[in-house]
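The complex appears here minus one protein chain, its other protein chains still in place.
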Amino acid sequence: MARAKTNKGRFFEDYKVGETLHHAVPRTVKDGERALYHALYPARHALYSSDQFAQSCGLPASPLDDMITFHIVFGKTVPDVSLNAVANLGYAQGRWLAPVWPGDTLRSESEVIGLKQNSNGKTGVVYVRTTGFNQNDTKVLEYVRWVMVRKRDVDAPAPETVVPDLPKALTVDDLSIPETLDFSNYDFTLAGEAHRWGDYTVGEMIDHVDGVTVEEAEHMMATRLWQNTAKVHFDTSARPDGSRLIYGGHVISMARALSFNGLANAQMIVGLNGGAHANPCLSGDTIRAWTEVLDKTDTDKPGVGALRLRLVATKGGEPFKLKGEDGKYLPDVLLDLDYWALIPK
Amino acid sequence: MARAKTNKGRFFEDYKVGETLHHAVPRTVKDGERALYHALYPARHALYSSDQFAQSCGLPASPLDDMITFHIVFGKTVPDVSLNAVANLGYAQGRWLAPVWPGDTLRSESEVIGLKQNSNGKTGVVYVRTTGFNQNDTKVLEYVRWVMVRKRDVDAPAPETVVPDLPKALTVDDLSIPETLDFSNYDFTLAGEAHRWGDYTVGEMIDHVDGVTVEEAEHMMATRLWQNTAKVHFDTSARPDGSRLIYGGHVISMARALSFNGLANAQMIVGLNGGAHANPCLSGDTIRAWTEVLDKTDTDKPGVGALRLRLVATKGGEPFKLKGEDGKYLPDVLLDLDYWALIPK
Partner (left out) sequence: MARAKTNKGRFFEDYKVGETLHHAVPRTVKDGERALYHALYPARHALYSSDQFAQSCGLPASPLDDMITFHIVFGKTVPDVSLNAVANLGYAQGRWLAPVWPGDTLRSESEVIGLKQNSNGKTGVVYVRTTGFNQNDTKVLEYVRWVMVRKRDVDAPAPETVVPDLPKALTVDDLSIPETLDFSNYDFTLAGEAHRWGDYTVGEMIDHVDGVTVEEAEHMMATRLWQNTAKVHFDTSARPDGSRLIYGGHVISMARALSFNGLANAQMIVGLNGGAHANPCLSGDTIRAWTEVLDKTDTDKPGVGALRLRLVATKGGEPFKLKGEDGKYLPDVLLDLDYWALIPK
């Protein structure tokens, strides 16, 4: 009885393809969340730092950092999607659909779009398409995520296998760019670097040089701020080794912020093609980042180009090394993220 | 001379029954404090997370978390009440009298309502009734607290003993409920749990399951945010063992936030019947919480019921164990708090 009122989370057999999960708790985000984001990560992209700079790019004010939107929308899904997850397997088809402004209230929904029981009969893969909405029910973000979830009862029958068809990358037509965005009068001096869209070539590799050694207090504050409640991030007794696993999104935000050094003008994240958390990150690790330019494309907004970038976070080792001869991620690789960013031409 | 201008704090013989202490420093609280609260504690109660949710409950916007009010009002009393305190002995008759909104400015006053010298002649117990006011001189909180305070001069004569009569618990008539609060259209899905007032029975025990291992940086940031300056929380040389004692209010807020899992709808704290900090909490402790339902009552506001809850925080051990055969708190118990919360019917 004592545990009757607490959330035990969903198990694999609790998901049905086609059902919609309405996640709690809506969250109003304001300037406090922005300031904390800038205290937790070395975030310096000018569009998210200065109202005047954002106005010079055609926006009414400086929006909240794109990854704040991601973390808040994601955090709400944890109690319904990943409380009993064994592993977060991947992301696809992530699209930022509208900027989030201080004062907006965000909520999330997820549709179950795929299920596949593993051959061991103990776990299965759940595919969800998660959508974040603001207080006007405008979509601000959607993305597909798939996780491996435990079964409650190993004898429960396997559901019909449904695996969604997920394109490897978004095309420029998939990207949602704010209607008024205009980089024609972009101030490269204030932004911090002179490199524009035309200066980047497909195949180019950029070592972002800087590193940050991460601390327990920081990743817990970040993860709580997004109301992500997964035990492994907070409770040293939740893992056999007594360590706290750092929320993968903390590594994403850290690597993205570090990438300012070399990509200061890659201002807005608009698409997430894919991503893998290659190895766990723990307190004391020093996160570094490097980028490979995967693709580039023009857009229909004045002065605005797009770069498709592979952002890799490591905790050591040499830059530009990703996988071993066995095709597996090297042990020092933390994150392999594939995203689209908008940059002035 | 060098220390002539610093505050040495008051000693037992400096207090007179009936006098009022006007505490410094007034504090304007805004969205930044709210964001920090949500980064420091896994706070998720929807009324304090979303303006729209609060509006659906009849409030103009989302107020600041009730414990922010408590911590700020309490913090101001430290330089005048507990700088030379040996122990914080208890709370009683705590009443939240008005919500605090971003932009409000809080200040505190305390009336000395009791004095009792201890038989050892070295210390005494001081009882104060502390009141928090906003910028319009509206009372936002009042509570009684008693602390054991050192004497400056052991030979100073004992004052006349005055011990206030403190009822064990507030009744429903004592509770101050916002005039417009209305839970008739409460959205249980957005709030995160389906359990309503009628689903809780007196005597019911709830294990909140989750745990948080606490860090030095976090409790210091929290305690400074409330401008609580007691040395033992910040200075490793202030205690013989070199450890920093975690502010008891940090444990209250952590336990209250953890209680979301099982009490997600116990939205507003309106009364504090009593509380004891049973054992010290130190960095590295993993805080868990359990609740016993002590009482329940209806209110005159639409859809609003009240639960009287015992919230116990521990740093290990089994849930639902509170005291040993000797009647003393078990060594793993950190907090024993008795409060009234409002919950939809």
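Here the chain labels run A and B in written order, and each chain numbers its own residues starting at 1.
We adopt the following convention: a residue touches a chain if its C-beta (ideal position, glycine included) is under 8 Å from a C-beta of that chain, and two chains touch if they have at least 3 such contacts.
Nothing here was measured: the structure is a model prediction, and the numbers come from that model.
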| item | value |
| --- | --- |
| Sole residue of B:Glu13, B:Asp51, B:Glu142 or B:Glu216 that reaches the chain not shown, by the stated touch rule | B:Glu216 |
| Residue in contact with the excluded chain [from A:Leu245, A:Ala264, A:Val304 or A:Leu342] | A:Ala264 |
| Residue among A:Val144, A:Ala191, A:Ala255 or A:Leu272 touching the omitted chain | A:Ala191 |
| Chain not shown: contacting residue from B:Arg150, B:Arg196, B:Arg224 or B:Lys345 | B:Arg224 |
| Touching residues on chain B - with respect to the absent chain | 1-3, 5-7, 22, 24-28, 30-33, 35-36, 79, 103, 105, 107, 135, 215-218, 220-222, 224-225, 227, 229, 231, 234-238, 244 |
| Chain not shown, touching residues in chain A | 30-36, 38-46, 49-53, 62, 189-193, 195, 199, 204-213, 215-218, 261-264, 286, 290, 319-320 |
